[in-house]
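Excluded from the complex is one protein chain; the other protein chains are retained at their positions.
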Amino acid sequence: MQTNEPKITAELVASHGLKPDEYERILKLIGREPTFTELGIFSAMWNEHCSYKSSRIHLKGLPTKAPWVIQGPGENAGVIDIGDGQAVVFKMESHNHPSYIEPYQGATTGVGGILRDVFTMGARPIACLNALSFGAPEHPKTRHLVSGVVAGVGGYGNSFGVPTVGGQVRFHTRYDGNILVNAMAVGLADADKIFYAAASGVNMPIVYLGSKTGRDGIHGASMASAEFDDASEEKRPTVQVGDPFAEKLLLEACLEIMAADCVIAIQDMGAAGLTCSAVEMGAKGDLGVDLDLDAVPTRETGMSAYEMMLSESQERMLMVLKPEKEKEAEAIFRKWGLDFAVVGRTTPSKRFRVKHGGAVMADLPIKELGDQAPVYDRPHVASPALAVIAAREVKAPMSIPAALEKLIATPELCSRRWVWEQYDHVILGNTVQRPGGDAAVVRVEDGPKGLALTVDVTPRYCDADPFEGGKQAVAEAWRNITAVGGRPLAITDNLNFGNPERPEIMGQFVGCLKGISQASRALDFPVVSGNVSLYNETRIPGEQLGRGILPTPSIGGVGVLDDFSKSATLAFKGAGEAILLIGDTQGWLGQSVYLRDICGREEGAPPPVDLAAEQRNGDAVRGMIRSGTATAAHDVADGGLLIALAEMAIAGGIGGQLLPAPSAIMPHAYWFGEDQARYIVTVPAAQVGPVLAKMKEAGVPCTRIGTTGGDTIAIAGEAPLSVAALQAGFEHWFPAYMSGAN
Amino acid sequence: MKARVTVTLKSGILDPQGKAIEGALKSLGVDGVASVRQGKVFDIELSGSDKAKAEQALKAAADKLLANTVIENYRVELL
Amino acid sequence: MKARVTVTLKSGILDPQGKAIEGALKSLGVDGVASVRQGKVFDIELSGSDKAKAEQALKAAADKLLANTVIENYRVELL
Partner (left out) sequence: MKSAVLVFPGINRERDMARALKLASGREAAMVWHAETALPEGTDLVVVPGGFSYGDYLRCGAIAARAPIMDAVRDFAANGGLVLGVCNGFQILCESGLLPGVLMRNARLKFVCRDVHMRVERSDTPFTRGYNAGQVIRVPVAHGEGNYEADEETLKRLEGEGRVLYRYCSPKGVVDEASNFNGAAHSIAGIINERGNVLGMMPHPENHVEDIMGCTDGRGLFAGLVAHLEEAA
C-alpha cells in the first residue's frame, strides 16, 4: 500500500472524531493499521451522521409499516402508495451546522441534498417544505441568519423549480448558537418504477454523474456531528456551495435515463460523498466495489485520494448502469452538459478497494464498514416531570382582547409571510393551498387527487415532557392534514437534539421517540423516512457543559385527498355561519404561549395528548369536510382557541361574535389554553342542529361558540377588536424585525 | 474620494457562475478560455479626505457587508 | 495567461443593488459613504501566450457576453 500519506497518530485519530475504543475496533476489524485514506473512510462511515450509532437501537422501535407503505426507512427516501399506480416519495433532512456557519450556502445545500434524495428514487419533486429554528430575535446574529437561510432555501428551490409550500419558523434563545434548518422534499413517481441503491451483478460499470469534485466540505459529515464551540467559525473553508442549476440538469438527466431503462442502482452523493454512496451500493447488494479515482472528474488539481473520498461537492450521483446502455446513458448526460465517467466496477469480493495513481489507497471489507460501525446504548435519564399549572395560578390579563392583540403580533404567532413570499410557491401550477393555512395542498398531476403536506413540532413541549411532546408533534401533523380534509398517510421525522453523550439529553431523545412511536402507531401514521441530527449544542465559554437546543423532532406529514377541490381552508367564508368548537377544553396553560409571552413564565407540564380523542375528533372533522358540511376548518394549536379564531377571521376578512367563556373555566384559560385534539369549524346556521346531534351520537365533544360576521372579533362582554387591526398586527412583526425597525 | 472594493471567491470554493460563463464562452466560439471565476466590484464615493480613515471605513464595509468572508476575499483600493 | 475583465454600470443607469448597499452601510454605521455602484469582475485564465490574440479574445468575450453594452462598460486587463 501507498506511503506518502500522513502517519497515523493518536492525535490524527482523535481529529477524525474517532474515540480510542473505536480505533481499536478498526484495528481488530482489518488486522493492521489503516492508511490515511482508510482512516478518512472510517471516520466518515462511523460518525454519528452516517452510522446513527447513538440512535440506531432506539429508532428500531418506530412503527414503519402499513399496507400503503412501499418503502420504509433505510433508502434515500420513504415511499408510499397513493393509489392508481402512483407513489409519493418523501424525506426530511437537517443542515444545521453548515447553516450556522454560512446561512445562505448551508441552507441551499440542505435543500439540494433532500431534493436529490427524492429524485434519486425516480420521483419528480413536486413540493418542498422547511422547518427553521432560530435564536432569540434579540440575539445579535439572528437577523443575519434568518435573512441568509430564507434566501438560501428560496434561492435553491426557486431556481430548481419546485414550489416551497409550507414549513415552520420559530425563535428561541436555546437556538442562539445552533440554529436548525430542516428541509423536506416530496416527489411523485410511478409505484412500479422506484429506483434503489442496491447494486446487483458482478463487473457492472459504476458511473459518476453530475458536477465535478472539488475540496468542498471535506469533513462536513464530521462537522455535522460535532458540538459548536467558539472556534467553529474558523472551520470555514469546508463550506459547500450549492448549484441549483446543475441540480436541475441532474434531475432532468436522471429521470431521462431512468425512463430509458438504463439504471440498475442509483445513489446520490450526500454526506461523505463518494465513500458513503459507493459503500452503500456495494454493501446493500452484497457486492464488492473497485473504484479508480483517476477517472473521477475533478475541478481542482492535485486532489488526493483522501480528499476525493471525503469531498462533499454537491450535485453528484453514483449509478450502476446496465452495461449495454452505457453509451445511451452517456449521450443523455452529455446533452444536459453534465460530467459522466465510469469510475469503477462491482466485484464478487465484498471488498471496498480504492485505487489512485496506480496505488491501492484503501482495501476494506465493505459490509463491515457499515454493519460493524459501533452501536451505543448510551445512558439516559428521563426528564423530571413538571408540575401541572392550574389556571388560577396564572395571572389573568388586563383584558382578553388586549392579550389577543399582543399575542397575534409576537414572533411566535405572527404571520410568516415575509418568509414564504421569498419562496416560489405557485410554480408547477398545482398549488391548491398556498402557505398560510394548516397544511399545504398540491394537486397530483391533473387531479383529482391532492396531497396535504405539513411540518410540525412544538419544541417547548418536548423540552418540558419529551414523551408528551413527541406524541404532540405527530398528533399536530396528523391534525393539520385532517384540517384541510386530508387522510393522513405517513410521516418523515427529523430528530434534532443535543449531545447524546449526556444522559439527560439522551433521555430527551428516548422520551420523544417513545412518544412519536406511540402516536404514530395509534394514528396509523407510520414513519417511512427520517434523519437524526445530534450534538446541537453551543459551548459556553468557561462552562464545562454545552447548552443543548430545545429537543426538536420535526415531523413532516403527508396525507391524501381524493378530490383536491374539496379541501377546506381556514378562512371564514361568510357572515351568519355557526362557529363550532370540536374537542374538550379544560384550559391548559402550562407551556402555553400565553404563559410565556404574556406572563413571562416558561413553566409547567405541557398539555397531554389523548390519542383516542385525536382520532375520534379528527375523523369527525374530516367527515364534515368531505360531506361539504364544514365551510372552514382549522386546528387549535399554539396560542389556543382565540388565536385560532383570529387566524380564521384574518384569513377571511370577516369577524365573529363569540359567546363568553363557560363559567367552569377561567376566561384566560379558556381563550388561551392549549388543550389538544381540538378544531374549529364553521357550518351554515341551518346545519347546526343536525351536526350537534350527529357529533353527540359519535361521542365527539362539539359546542357552538359563536357566529361569523361583522368586521370585529367580539367576545360577549368584552371590547370588540377590529379584524383589520388584528391583521395589521399579525403582518407587522416579521418585516419590521427584518428591516431592523424593532 | 473614490475607492474600489474588489471581492473574489476564495480559491477552491465552487463558482457555478464562472462555470456557466466558461461554457457559454466556449459555445460562442471565444477561443482559449481555460477558466473563469466571477467576482464583484464596488465603486464607492467617499466624503472627507482622510485616507487612513477612508481605508478603515472601507475595510469595515467589506467585512460587515460587501464580502461574505466565509467564502470570499476582498481588496480595498483608494483611487 | 491571466486576465481580468471588469464590468461596470454606465453612469445614469439606476443601480438598485448599489443603492441598497449604500443604505445598509449607513445603517451599519460605516461612515462617509456617499454612493456605491456595483459591478462585476471576471478572472479569466487563458491558454496560449500571444498577448494581442488574448486581448482580442477577451474583447470578443466582453462584447458578446460578459457585458450588456446597453447598460454596461467594460475594461480588459492582462495581468
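Per-chain numbering from 1; labels A, B and C assigned in written order.
Everything that follows uses one rule, which is that contacts are C-beta pairs under 8 Å (C-beta built on N, C-alpha and C of every residue); 3 or more make two chains touch, one makes a residue touch a chain.
Just so it is clear, the model here is predicted, and its values are computed rather than measured.
Put simply, the missing chain touches A, B, C once the whole complex is considered. Considering A:Ile194, A:Leu321, A:Leu369 or A:Val432, the position touching the chain not shown turns out to be A:Val432 (whole complex).
The chain omitted from view is touched by exactly one of A:Leu12, A:Leu29, A:Ala151 or A:Ala198, namely A:Ala151. Per the touch definition above, the residue from A:Gly447, A:Gly576 or A:Pro660 contacting the chain not shown is A:Gly447.
Contact between chain B and the absent chain runs through residues 16-17, 20-21, 24, 28, 38.
Take chain C: the residues that touch the chain left off the picture are 12-17, 20, 64-66, 68, 70-71. On the side of chain A, touch with the chain left out of the figure occurs at residues 151, 154-155, 158-161, 243-246, 248-249, 336-337, 420-432, 434, 443, 447, 564-565.
Assume only the chains that are shown with their structure count from here on.
Distance between chain A and chain B, defined via averaged C-alpha coordinates, is recorded as 36 Å. Averaging C-alpha coordinates per chain places the centre of chain B 9 Å away from that of chain C. In whole angstrom, the spacing between the mean C-alpha positions of chain A and chain C is 41. In chain C, no residue touches at least two other chains.
Residues of chain A in contact with two or more other chains: none. The touching residues of chain B, counted against chain C in their complex, run 6, 8, 18, 21, 24-25, 28, 30-48, 53-54, 57, 60-61, 64-66.
By the touch criterion given at the top, residues 101-102, 104-105, 211, 214-216, 236-237, 239-241, 243, 245-246, 299-300, 313-314, 337 of chain A touch chain B in their complex. The touching residues of chain B, when paired with chain A in their complex, are 10, 12-16, 19-20, 23, 68-71.
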